[in-house]
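Let me begin by presenting the structure, written as structure tokens, before commenting on it.
Up next is chain A:
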Amino acid sequence: MILPVWTIGQKRAAGVLSGVIAAAVGIALAVGELPVRIAQIWESVLGLAAKKAVPAIVMDIASMVIQCSVIIGFISVAVMFMVWWERKVSAHMQSRLGPMETGGWHGWAQTIADAIKLLLKEDIVPEHASPWVHFLAPVVTFVPAFLCYAALPFGDKTISVDLDVGILYIFAISGISVLGIIMAGWGGGNKYSMLGGLRAAAQSVSYEIPRVLSVVPILMIAGSMKLTAIAAYQSEPVSWLPFLPKWFIFYPFIGQVSFLIFLICSVAETNRTPFDIAEAESELVAGFHTEYSGMKFSFFFLAEYAFVFLSSGMTAALFLGGGSGPLLPSWFWFLIKTFAVVFLFLWFRWTFPRMRVDRLMEFCWKFLLPWSFVNILVTGAWLILR
Partner candidate 1 sequence: MTTEVIKIKGADLQTEEMILNLGPQHPSTHGVLRVILKLDGEVIIAAEPEVGYLHRGTEKLAENRTYPQMLVISDRWDYLSAMSNNLVWCLAVEKLLQIKPPEKADHLRVIMVELNRIASHLVFFGTYGIDIGAYTPFLHAFREREKILDLFEEVSGARMTYNYIRIGGVMADLPADWVGKCRSFLEWMKDRFPEYDTLLTGNPIFQDRTKGIGVLSQAQAITYGVTGPNLRGSGINFDLRKDEPYCSYEKFKFDVPTGANGDCWDRYWVRIQEMKESVKIVEQALDGLPAGETNAKVPRILRPPMGETYAQIEAPRGSLGIYTISDANDKPYRVHVRAPSFINLTMLQEILVGQKVSDVVATLGSIDIVLGEVDR
Partner candidate 2 sequence: MTPASLFSTIRTHISDIREIPAPEAVAGAPAHEGKPYRDPLLFVDCPASKWLDLARFLKEDPQLDFDFLLMVTAADYLAPAPKMDVIYLLFSMKHRHKMFVKLSVPREGASVPSVMGLWKTADWQEREVYDMYGIRFDGHLNLKRILMWDGFTGWPMRKDYVHIPDRYDD
């Protein structure tokens, strides 16, 4: 094997990348644990409000509004980064470069430019479309994604609302976006996009079942549905294998099967290749979002990437230990693990061809579902015998 000789451009890129990583680590260490900082900031704001005699209810509403805006801001930035990253990752896998111009260094501002372009595009509503359904479909697809972020733990105790039934809430609300897909297919007024929408809905609904069932062993072992509790359970030191952290993914058989089923079902839920018949261009039946243009079209992709981040975040929280890790603050570890799983999602898209619709459904019902039941049985047996 011949060691590659680095060109000037590659050396410069490596330098910038290491600089960015070093800066990120530095900022993370400086900020420290988020709940502490947020508590400090909120204390000072409350103090200021008390001086100005602002009623308490206004401060409660203000806190909710601030949390919502922070989450929307975070989702937007994360999605922008993910779109850019996908283009770069896919380009390098295909021996080409990807965005290079917009914004200077490796086209980092490409997504911002694309978002502005989409905002300025004409919004075309087809004549045969039902206007309200057509209008509401992108909203119904995106809002559940945003709602689920409320229960996602971004580290130790860094969570917007620490629900007792956190996982159940996330699974339930993310299921509502299937309705948005059907509405999109119907609202187009085009029989082929209707068929595409129905296929996508069938796929989403089918893959939800093994997804939920694959998480049940985790709930059985951790004994709680609170995502923070599950993440905390994984950060305890290990007794039976000293060097391995007690992440659920390392549990023999149960951890790996759950992880794989959850990962595959998440890829199917978010309509990513190899399960992307809903949006595939080279298939015969048009996708469910054919009749959308401009901002409404970008809403669907915002929703898709938001769900990708959400699923990756859940995978990190459930299987990879959430925020646990040495030295660096927990929210930083959580982001690293989440983006590692996002990378897997991107990798799958550009490696695998698409599955045919009937094979896809067969795979779910005849393969994933029985294995998730087996998984639950094995977990139960282990818990009893332990």
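Candidate entries met the following condition: all candidates are chains of the complex that A comes from, given by their letters.
To be clear about the criterion, contacts are C-beta pairs under 8 Å (C-beta built on N, C-alpha and C of every residue); 3 or more make two chains touch, one makes a residue touch a chain; residues count from 1.
Computed from a predicted model, the values in this text were never measured in an experiment.
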Touch assignment for chain A within the complex, options 1 or 2: 1
Chain A - residues contacting candidate 1, complex: 90, 93-96, 273-274, 276, 280-285, 350-359
